[in-house]
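This is the structure I have questions about; it appears just below.
One chain of protein is taken out of this complex; the other chains stay put.
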Amino acid sequence: MTIALTIGAANADAPINVARNVGFGVIAAFMVVGALRVVTTRNVVHAALWLVVVLAGAAAQFVLLAAEFVAITQVLVYIGAIIVLFLFGVMLTKAPIEGDAQLTRTRWFGGALVAVLLCGLLSFALLDGFGEDRLPSDTRLTLRPSAVADFEGATGITTEGRSETELVEEVNALEGVSGADRSRFLTTARNIADRDGGPLDSNTGAVSDAIFASYLVPFEVTSVLLTAALIGAIVIARKE
Amino acid sequence: MLENAFLIPLVPAVSFVLILALGRRLPRGGSEIGVAALALVFVLSVGVGIGWVQRVNHPPEAPHATEAEEVAAAGPAAAEEPGEPGEEEHHETPPVVRTVTWFQSGGHEFTVGTMVDGLAAIMLLVVSIVSLLVHVYSTDYVAGDRRYTHFFAFLSLFTASMLMFVLTQSTLQLIVGWELVGLCSFVLIGHWWEEKPNSDAAVKAFLTNRVGDVGLLVGMIVLYFAADNSFDIIRINEMANAGEIRHLLLLVASCCLMAAVMSKSGQFILHTWLPDAMAGPTPVSALIHAATMVVAGVYMIARLYGVFWNGLSIGTSTLNLMAVIGAVTVVFGALLAFVQNDIKKVLAYSTISQLGYMVMALGVGAWTAGIFHLFTHAFFKACLFLGAGSLSHAVHSFDMVRDMGGMRRTMPTTYKTFLVGTLALMGLFPLAGFWSKDEILAGASQLGGEGGYRLMLVMGLIGALMTCAYMTRVLWYVFWGQPRGAAAMHTPHESGARITAPLVILAGLAVVAGFANLPDTGVFSFVPENLALRFEHFVEPTAAYFPGATDEAFGHPEFSITIALATLVLAAVAIGLAYAWFWRGAGPHGIATRNPAARAGYRLLENKYYLDHLYTGVVAGGTKGPLARATYWVDQHVIDGVVNLVGTASRRGGQWVYDNVDQRVVDTIVNGSGATAEGSGQLLRRQQTGKVQAYGAYLFAGATILAGIFVFIASAS
Partner (left out) sequence: MLLNQFLLLGAVLFSVGVYGVIARRNGVAVLMSIELILNAVNINLIAFSAMDGAIAGQVFALFVIAIAAAEVGVGLAIVLVIYRNRRSIDLDEVDLMRG
């Protein structure tokens, strides 16, 4: 077994941004401590509040990774709604607020063993598999230079100084392209044309494009699922 | 019409909604909508048949000729219509495909559509004819039923699903149709769900089919990825034929799909639901559990034949899973038919046996023979089932030993049509069954190199022999002898015209359907070229998605006078033996009670090889409730369940062969295995605390270990 740490690290030339790394480290430390407190504290309400720390930390990491929309959703849905639900749950089940030794099972060693093994295994696999891979410095998903280069390579259209209308026409004139590819090219073409500060020049725009175009069906299915869960929760919890 | 084939499933689907919405307010409870819809479907299907015949005769570029009237006159046997002389050489006739995008997701397009070729056209005809006749029959048979309207609604829904399944263009749509017919089958078997056995039978059918559906899903997913993310049946078949998919993937996919075929088409060992499904109303049995739905598995093999052909190496090796399963089913199904006293159950086991012939034919590479048998079998088996329904209408019982007898005098029309259906099923010259069964047996003897399929040939011949014998038994009990039970108490009378008319039509089809594929070699070389092998000419695909067009090894069996004579002689022997046994009272009657060997065999058959015990006891009992219940069950039941079962079976065998020589050996083994099972059960039981979190811990620990193994393998290599 050899650990392939050095072979083919992606984006090896991407510059290291010290401020971001420091930010990551601080947030990650908070998250790990928070997570440990969630599963060890003797007070359910405290556990819920520590969970807030973890969730907020995750939202901050999303911002670091240029996923602003997911970060905002995380704050709104998780911290705004789910934590409140948890607090209601704690309140309605009259769990003892203070010093509840019973919150953890007496035989927790097995769980700890499994968790440590799992963590070790995952770390090994990740270090082995991804080694020194670096994230690209430009995290705007749709508009990084390689996306433009890919587009030009795949379609043979030069993009420099072209208007959106021209690009769309040229994509539509392509032959031998499947419908899915064509719609992907069209999206890229529009983004390239909007490259200088248009509304699509952000990952939020790209997310909305993806949800309401290529992932429309799963999106609708999710809404059905939420309705079903809503009705299910009412039916289960109602008194009778 | 070929492009607009989507109308065909649409009509009964609309009829389903209309019957549910308006049925109760109509004077005939919605049945008029159903019958009208099916009449329309029949006309449209004939239109598709004509369209296809023209397409084969005049491949796409050629202008359409106007011979519609002639073909229409031939009606259901449109495929018999002679082609233009001089066009016997194979032109490639591509199927007519029409698709629309169903939805797009994540850059993938999902399409639905219709695909019409000869196979689809002939299935459309079979389904629409039988369904139409069953609708007409049902207006009388279930008259006065409290869920009359629902019955017709679900008959319509079933027909719509089946037609959609037949016309499927993508494997995704195939799965949808497959599940829909299963659902309708469930609803219709449990039509009289107030009685416990009926709802049990419905649940059993549903659950047994779920087992196969797992195979279907896995197989289709494998095919989807194997064919570069495509659900397109034609594309999958073409890639399989062109060798663009790895053989291992095809093998895995075909084995998974065979599980689905075994459950849906009642192949041994997943056939057990089919006889129980006879708890449904008789028209349902005729339509769903004899003529149409149960052949869905066979149809799927035929549809994806490129996959099976290459996956199971049908063209190059002699023994393959499909042929073996088919051959085993032929014999084992027929054996079970001997011990049934319920006439519908005899017919059900007979159906299993005949489905075995179809699967076996496809397994030996005789594609056309298998589909031809599907075609002829649908008519005579529907005729027999509807005949059984007509009998029970008169005596209100299906027990032919206790409640029937001598009914040839009181129900002459039913008797004559039943007789025709029986003779066709036996395969007597020149009825339909003769031609198709003979072609299958010829295929088993001629394909696969020098006698490679001899096993299948022998099994097929034995099956033919037994078919004749048990059907003679049915004839004796039902129509000869003295009236017994209900038949004696109140004189049965012939059923009404709405019941007898479908019987007569089906009996007529059972006579003529075989002429659709007259051979033109050997003693039949006098048959004019444009009358012979019409079925093969029109139904067998000629484009690249079918192995016949791409693979040299694909062959067509030729008519063999030896086999034809052999089957006829065997049939005569079987009928003669059965005649001597029943009519003359000759032979060792009562052997089953005197001789322990015969008794053991009889018990084995009577308990249907104990498969039901195996499934309900061991398998279902074992998985019911999570692991805890399973180990608990092992604790409690292993000894009196499995071991007793094995024990009694082997003990009986031991008694029979060695008398009581190795009584002790058997006992020791039995007790030993019992003790082992009990011990391991006790050991396992202690781990079953019933606490979900303990199970969660096991789950994660197991996953960690498995993942560790994978990581180790991946980093070591």
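Letters A and B name the chains as they come in the text, with residue numbers starting at 1 for each one.
Here is the rule we go by: a contact is a pair of C-beta atoms (placed from the backbone, for glycine too) under 8 Å apart; a residue touches a chain by one contact, two chains touch by 3 or more.
What you see is a predicted model, and the numbers here were worked out from it, not measured in a lab.
A.B. asks: Who touches the missing chain here, A:58, A:154 or A:174?
C.D. replies: Of the listed residues, the one touching the omitted chain is A:58.
A.B. asks: When the complex is taken as a whole, what residues of chain B touch the one chain not shown?
C.D. replies: On the chain B side, contact with the omitted chain comes from 106, 625-629, 631-632, 635, 685, 688-693, 696-697, 700.
A.B. asks: Tell me where the left-out chain touches chain A, residue by residue.
C.D. replies: Residues touching the hidden chain, for chain A, are 10, 16-17, 20-21, 24, 28, 31-32, 35-36, 38-39, 44, 47-48, 51, 54-55, 58, 61-62, 64-67, 69-70, 73-74, 77-78, 81-82, 85-86, 88-90, 92-95, 100, 102-105, 108, 110-112, 114-116, 118-119, 122-123, 126-127, 130-136, 139, 141-142, 144, 146-147, 203, 206-207, 209-211, 215, 218-219, 222, 225-226, 228-230, 232-234, 236-237, 239.
Heads up, the rule we're going with is that only the chains that are shown with their structure count from here on.
A.B. asks: Return the distance between the CA-based centres of chain A and chain B, expressed in whole Å.
C.D. replies: Taking the mean C-alpha position of each chain, the two centres sit 49 Å apart.
A.B. asks: Which residues of chain B touch chain A in the complex?
C.D. replies: Going through chain B, the ones touching chain A are 101, 103-109, 693, 697, 700-701, 704, 707-708, 711-712, 715-716.
A.B. asks: Note which residues of chain A are touching chain B in the complex, please.
C.D. replies: 1-3, 105, 110-111, 114, 117-118, 121, 124-125, 128, 178-180, 183-184, 214-218
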